[in-house]
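The structure's right below; bear with me while I get my questions together.
The complex appears here minus one protein chain, its other protein chains still in place.
Our next item is chain A:
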Amino acid sequence: MVVDDHPMWRDGVARDLAAAGYEVVATTGEGRQAVRIAAAARPDVVVLDLQLPDISGVEVINGLLTAVPGVRVLMLSASGEQQSVLDAVKAGASGYLLKSAAQAEFLDAVGRTAAGDTVFTPGLAGLVLGEFRRLAVEPAGDDGMAPKLTERETEVLRLVAKGLSYRQIAERLVLSHRTVQNHVQNTLGKLQLHNRVELTRYAIEQGLD
């Protein structure tokens, strides 16, 4: 499923995906509609433009995950607005790519997303690293709940941010490709879990059930 408010883009991406052997079950240019359609079309992967005209990326992702539990969301954005990319990843997106990425890179990313892997750009790795550092130095009123990265995870994430491929990282750290992949995925999982815990805590504090 392709969600993008730019018609040329939407069609181009859908064509590329179809040519590469994927079945495009739906396309739309609006967030609310995307959530509605997804409930019926039940896609495995949603290619989502982060900046839609009606609702924010975070809202679309929340809606999609509620409508189709387990759906994988690959975000695309043209401008790489850092905070919204980070927010979307925390909300549960499983990968991120700049729109300027080459076609082969894009198809590879869709494939990996479909297979359940996380797609990280160096920029996203930098954002995630920064977020963990920010959480670590935040006032410790959180009764020690701030998520932490293991040394290995930090090491892997730094190498991703420096542009090394998983294969190169695996070589350098003498790990298997799968292990590197798992480390990257864990960092994202921790961040998303922390985000859900924070939201729940907020809801309880505000007296909502």
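Going forward, contacts are C-beta pairs under 8 Å (C-beta built on N, C-alpha and C of every residue); 3 or more make two chains touch, one makes a residue touch a chain; residues count from 1.
Everything that follows uses one rule, which is that contacts and distances are computed from a predicted model.
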Going by UniProt, what is the name of the one chain that was not included in the view, given "Sulphur transport domain-containing protein", "Sarcosine oxidase subunit delta family protein", "Branched-chain amino acid ABC transporter permease" or "Signal transduction histidine kinase"?
"Signal transduction histidine kinase"
Chain not shown, touching residues in chain A
5-6, 8-9, 12, 51, 78-83, 85-86, 98-103, 106, 121-127, 129-131, 133-134, 137, 158, 161-164
